[in-house]
Each structure stands twice: as C-alpha cells, then as structure tokens.
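All protein chains but one are shown in place.
Coming up: subunit A.
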Amino acid sequence: MLTVGNYQFKSRLFLGTGKYPDFDIQKQAVDKSETEVLTFSVRRMNIYDPSLPNFLEKIDVDRYTFLPNTAGAKDAKEAVRIAKLAAASGRCDMVKVEIIGCDKTLLPDPVETLKATEELVAEGFTVLPYTSDDVVLAKKLEEAGAHAVMPGASPIGSGQGIINPLNLSFIIEQSKVPVIVDAGIGSPADAAYAMELGAEGVLLNTAVSGAHDPVKMAEAMKYAIEAGRLGYEAGRIAMKDYAVASSPEEGISVGN
C-alpha cells in the first residue's frame, strides 16, 4: 500500500488526464491502468458553450482521488489560489504544487515551490510538490511538511526517462515521505526503473496519452510499476565484473 498523508492507495500509478486522442480512449486507458489517482488542471470554463463535454462527466468520479495541479501558476501566491479553487469543488484536499520557473524546460521554480508547500501545509492540504531532482530541495520540502515529494525524471513530456538515477536514489534514500517520480517517463522500462530505485509511485501522463495505443500503454505501465516494485522489494543481485555460472559445474561427462 502507498500511504500519502491520510490517503492509502493500492495502485502506485498516478495518471494524468491531459492530451488523450478522445474521451473514450482516455476512459479505457484509465480503466486499464487501474489507477486510483487522477491529476487535473484548473482552468476557466467556456461559459458560452455549456454543451462542451468534460472528462469528469465520462467517469465515475467517486472511484478516484483527485490530485489537481497548480499548473499555470508562476509563483506561490497563484499556486495557493489555484489549490483553494480546486478544493472548493469539494472533491479533493490533495494538491500537486507545480510552479514552472522556466518556460522552455518547464522546470519548477524551487523557491516558490517551497513557499507554496509551506503555505498549503499550513492550510491543511495534502501537499505533493513537483520538484527537480535536487536532493537538498527535496529534503527542505519534506521539512516544510510535504506529504510526498515528486522529483522529475527528466523534463515534462520529454519522454527521456530517468536522466539522473543517482540523484533520485539519494532523494529516495533520505526521504521519510513517499517519493513519487513525476514527469519525463517515456516507456514502461523507465517506470519500472523508477520503482526499482525505490520510488513509492510514479506519476505520468504523456507516456500513456501520447502512445500509439494509449489503452495498451496504460496496461503496460500498470505491470511495469508492479514489476518494478516487486523487484525492489525482492532485492536485486549485486553486479559482478565476471561471469558466474548458473548451472552446476560438476557431475557431467562432457568436455573431459
């Protein structure tokens, strides 16, 4: 079980809801992923066309825990406002702090992320900040009361996978709250790797929504995350420089 604040989840996959080809494929992907946590953004509604469909109308919302993000916020003040707007839906008190500090790389602003985390913890939110793979910052976020820390594997939507496994390992080793690898995952191998490193969960979006077959990829990610977690719990063998035979070397009459 994955425990984040007062929440407990059987699935260790948090799934984003952006950029799917259509709502039907998205719904099937969500089902196949067996995720219990869906991320959303908060945006202005098109008030002149109330007939525009919304993904929330397509799913049984009570089956999922909502993790709204604060994407669009440029500073802590805006992030806190978006978090409070999301909470006013009455559907969630969890929030993914996402404060972009650089439009080109979409890397987070560490100073504002820390500030927003402090404020939202004080307001009683369950706070999951999206952060870079900075080891010291992850510690400071934890000290600020974050209920999980979510370091990026590589830039958002890049699909580059885990570009600094050493930093992720350091973060995982020191962290007393769950580490959920968020952003940059491209393939099931990346997700499994994150879990083998000891991450407690993975948050991904584009890796599924942008796949040739999002439904199949959602299922693949489910298995990858389960396999990676089992592998971590099982404890992998140490690497050696030379071969070590798996078969017994005695008791056979060939080669003598």
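Everything that follows uses one rule, which is that contacts are C-beta pairs under 8 Å (C-beta built on N, C-alpha and C of every residue); 3 or more make two chains touch, one makes a residue touch a chain; residues count from 1.
One rule holds for everything that comes next: contacts and distances are computed from a predicted model.
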Next item on the list: Given the choices "Cytochrome bc1 complex cytochrome b subunit", "Sulfur carrier protein ThiS", "Bifunctional protein PyrR" or "NADH-quinone oxidoreductase subunit L", state the protein name listed in UniProt for the chain not shown.
Entry: "Sulfur carrier protein ThiS"
Item checked: Contacting the left-out chain in the complete assembly, out of A:Phe9, A:Phe40, A:Phe125 or A:Tyr232 -> A:Phe40
Next item on the list: With the missing chain put back, which residues of subunit A would touch it? List them for me.
Entry: 16-20, 26, 39-45, 47, 50, 54-56, 66, 68-69, 71, 81, 84-86, 88-91, 156-157, 183, 203-206
